[in-house]
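A single protein chain has been removed from this complex, and every other one stays in its place.
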Amino acid sequence: MVDLPTPPKPRGRYRPVIVHRGVAYVSGQVSRDENEVTLTGIAAGEADIPAAQEAARRSMLRCLSVLSDAIGGLDAVEQVLMVRGFIRSAPDFIHHPKVMDAASDVLIDALGETRGQHARAAVGVASLPSGGMLEIELSVALRA
Amino acid sequence: MVDLPTPPKPRGRYRPVIVHRGVAYVSGQVSRDENEVTLTGIAAGEADIPAAQEAARRSMLRCLSVLSDAIGGLDAVEQVLMVRGFIRSAPDFIHHPKVMDAASDVLIDALGETRGQHARAAVGVASLPSGGMLEIELSVALRA
Partner (left out) sequence: MVDLPTPPKPRGRYRPVIVHRGVAYVSGQVSRDENEVTLTGIAAGEADIPAAQEAARRSMLRCLSVLSDAIGGLDAVEQVLMVRGFIRSAPDFIHHPKVMDAASDVLIDALGETRGQHARAAVGVASLPSGGMLEIELSVALRA
């Protein structure tokens, strides 16, 4: 099981989650710890993988926290659909899959192998809000 | 209310909007003015926020224009689902939420607080078509 942080409030004029016709759309969550301190940094090479993985775990935990808060607990999730990971990175960074696997593991730990399995895209971006090292957004199908 | 520009034509082998089973998928719209002049630039620091916000407004107006054209007016929108903002930026840019709030405001002005509320992701990218400062894409649920 996974211990979720307090659901963070959005930092702008959007909603953390929109639920419509059985699908929940979760807003991008930047890597921050339970005290809202941002995990910053740029992934440049192999030595940065552990820090980026920790950032990925934190971003995913925040996604699950706002999702659970919006739908009344994760039991309402039928199937994760798509996960997108944006890693703040230097041009030569190549280890996106290893980094995002840390987020995928959190998802599968929280929801199990069947409901937690998902499609995924991972890319390296130039910058992120608050200088965060990672941002994740996802969409999830809910039980009827 | 919001005054929409003439719906821009796509600049490639894609459709500005796909409508399928009650959801409209709006192609990425780069920041351009009503004369199709691109709002270019790179968001590097706090001083660039106003220009990036203007770019965000322009991108969102173009999204709403092609959407309205495809579905016969914005009354057909039931609920905005997800908005994605890509800001051309330097590695240290951190003000993505302030920039994208300008786009979210346009959406809420056009559709109201209920239909216009949305989930959102905002990231900083390395480059954009035509050197644009900003690109927005979104998905929207339509009335049955």
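As written, the chains take the letters A and B, and residue 1 is the first residue of each chain.
In this section, a contact is a pair of C-beta atoms (placed from the backbone, for glycine too) under 8 Å apart; a residue touches a chain by one contact, two chains touch by 3 or more.
Values in this document were obtained by computation on a predicted structure and should not be read as measured data.
Enquirer: Which residue among A:Ala51, A:Met100 or A:Ile136 touches the omitted chain?
Expert: A:Met100
Enquirer: What does the interface between chain B and the hidden chain look like in terms of residue numbers?
Expert: 11-18, 20-21, 23, 25-28, 42, 84, 86, 88, 125-131, 135, 137, 139
Enquirer: Identify the residues of chain A touching the omitted chain, counting contacts across the whole complex.
Expert: Residues touching the hidden chain, for chain A, are 22, 78-83, 87-98, 100-101, 104-105, 108, 117-126, 141.
Here, only the chains that are shown with their structure count from here on.
Enquirer: What whole-Å value do you get for the distance between chain A and chain B if each is reduced to the mean of its CA atoms?
Expert: 23
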